[in-house]
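The complex is shown incomplete by one protein chain, all other protein chains being positioned as in the whole.
The first chain written gets the first letter, and so on, giving A and B; residue counts start at 1 in each chain.
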Amino acid sequence: MIEELGTTEQGDLVINLGPQHPSTHGVLHLVITLSGETIRKVEPHLGYIHRSIEKMCESLSYRQFIYVTSRMDYLSSHINNHGCALCVEKGLQIEIPERAKVIRVLMDELTRLASHQLWWGAMAMDVGALTPFFHAFRERESINDIMEETCGARLTMNYMVPGGVMADIHPNFQKKVKEFVRYFNTKIDEYDELVTDNIIFKSRMKGIGYLSPESAVSYGCTGPTARGSGVSCDIRKLYPYEVYGRVSFEEVIDGGGDCFARYNVRMQEMRQSVSIIEQLIDNIPEGEFQAKTKAVLKLPKGEFYSRVETARGEFGVYIISEGGTTPYRIKFRSPGFSNLSALDHMARGHKIGDLVAIMGTLDLVIPDIDR
Amino acid sequence: MLSIENITHSIDAWLNGKFSPTVVLLLESVIVGLCVIGLFAVLGLVLVLMERKVSAYMQVRLGPNRVGPAGTLQTVADTLKLAMKEGLTPDGADKLLFNLAPFLVIVVAMMILAPVAFAKGIQIWDINIGVLYITAISSLSVVGVLMAGWASNNKYSLLGAMRSGAQIVSYELSAGMSVISIVVLTGSLRISDIITSQQDGWWLFKGHIPAMISFIIFIIAVTAETNRAPFDLAEAESELTAGFHTEYSGMRFALFFLAEYVNVFIVCAIAATLFLGGWMPLHIGHWAGFNRVMDYIPSSLWFMGKTFFLIFVIMWFRWTFPRLRIDQLLNLEWKYLLPMSMVNLLLMTVISIEGWHF
Partner (left out) sequence: MAFLKKYISDVLGAARSLLKGMRLTGYYFTHHKEIITQQYPDNREEMKLPERFRGEVVMLHDARNEHACTGCTACELACPNGTIKIITKFETTPEGKKKKALDTFIYHLELCTMCNLCIEACPTDAIKMAQNFEHSVYDRSKLTKKLNNPGSKIREGVE
């Protein structure tokens, strides 16, 4: 069907951007209608990496299904796992030890940092600067090393289990994290020097892809995308989970609504994450890292929902239980899907280069959209 | 003193002693042609390796380091790979134009090489309108790019080619203006005259601030003309996958690749010639002693040093800056560079007439 679309009746050019394209960061397929260089319409075609994760989870036990969610938004796999673990814990009505809570939050923030670093590199690459990508990966590498040491894996850790975390932190964890924070504080200024302050980058970002607060809400955007439009939607602030209620951090909101505002929100969030880590790293309470749970988990009959703030926005887990060992139905609310839906609204009237920049600021992870 | 000039003279004398003038001319043309092709091959290999190393160091990594000593043979291996790959012509493409385009681009690059002076006495053709010839021929390269983009019958290629067309046509203007500002100072279009006029100092330093401004404008404009980042809109990897050469593969892709690097070399050589004295060593006014010391460094080294320094600067741009958008690209030219170079040219003319330059 798509091959037949050469031009529209108005003489506009129809282009398939993807599924294989350097700037869609995966297998996103955008059918864009162009008049010259100006975008008339953007139509995302999804499903190229659909693995029916929700259906898959229905046949997995409450311990097992958590690992699958790492494969959705692989850049914030920890936070996805956290959301699932929270939901199961809600169903089981177990209180997890303080130590586990702090470790979970620390891991979440490290994941968020790693995710934002990768986004920063990829974003700069989308607008044509190739060097920041490698600089971002250099810092991300140290986070991955920390993760590897404590969780045993670098990307899909499966470290969160219902009742706490899988293993205690590695003896070197605190030292390494402190080292990393010291190192990263010097590097984040380099990020600004190399990209943020650059006049070309600024002019590529400012006034592009405007999303008003009203449309951000009506498209269901969450995370930095909505906060860049001035909508307060940080789950960590609004519905604090674990120890987020106790640490002091700011919800970064930028009312600009354009690409630069979204960029700015993420850059400031990195600094906020660093501050959360600094507050918690020396205050990990002693105790158990995992609450005692039964070998076979059975959720009582009912419906359970929990949500967490991933690096991309609100991640919700909705479990319907019939009382058995496997969920009757699971629904994941992934942030990428709703954020992508605003793309057409934002990109209309802009140039092709802007479309790529807007997609960059949405920070799309395609497996998260398709699930 | 052994210099390249002496070698060429002795070859010329030896040939003249053996053959009639017509045969000598023919033989010399063949030798020059071979030299140019050899230079192209070497330049392609060296510049690609240089780019990869420069980018690697700026990106805190090592770059090619496996093939040959310290990776020096990497580009040779790459070329071999490209030469062995299948050169695919898409079904819907215009076969003739599609296959012609890469050669056209290369031929244009070769033609611009003619009036460039590589060292004292090494110049293929010292035509009396040298600078004009360069400006005229270099604007032809857009034809090859447009041809490639259109003949590929691919929407990405077409968009890339159209962008490239708009870009090259606009930036020709300010590049030309900057060239004229030097011509105004020298009063001659001949390359050898321009170089001799810098005997007591390079124009960059002799021509006050206007010369520096026109040098900067020239560098920006030629970066755009050679489709290098931050002006690489014709290729724009993240937007148009590979722009005008999306459909090319194998050796024909290699030719585009080669042409890009040779073009970079040529524009840097021209910038070095116009503003930095070409092969002329660094001379300062009447400091005879200093000038004599500088003369000991061979002129070919001076030329290559300056050119490669400028190439490095252009690579430095590429690995630091994000890409501009097409409308910003045209804005930059028409709103900033062109007015600036116009005012600058006016200033330059005043300086030249009043004789205020050193």
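The rule we apply is simple: contacts are C-beta pairs under 8 Å (C-beta built on N, C-alpha and C of every residue); 3 or more make two chains touch, one makes a residue touch a chain.
Not measured: the values here are computed from a predicted model.
Only one of A:200, A:261, A:317 or A:340 touches the absent chain when the whole complex is considered: A:200.
The residue touching the chain not shown here, chosen from A:152, A:240, A:285 or A:300, is A:152. Of the candidate positions A:60, A:217 or A:291, contact with the unshown chain belongs to A:60. Mapped onto chain A, contacts with the missing chain fall at residues 60, 63-65, 67-68, 131, 138, 141, 148-153, 156, 158, 161, 166-167, 170, 190, 193-195, 197-200, 202. Touching the omitted chain from chain B are residues 54, 57-62, 316-317, 319-321, 336, 340.
Methods note: only the chains that are shown with their structure count from here on.
Centroids built from CA atoms put chain B at 45 Å from chain A. Of all residues in chain B, those touching chain A in their complex are 55, 58-61, 155-156, 159, 163, 229-230, 232-233, 236-241, 319-328. Across the interface of their complex, chain B is touched by residues 13, 15, 21-23, 37, 124-131, 133-135, 138, 194-195, 198, 200-201, 203-204, 351-354, 356 of chain A.
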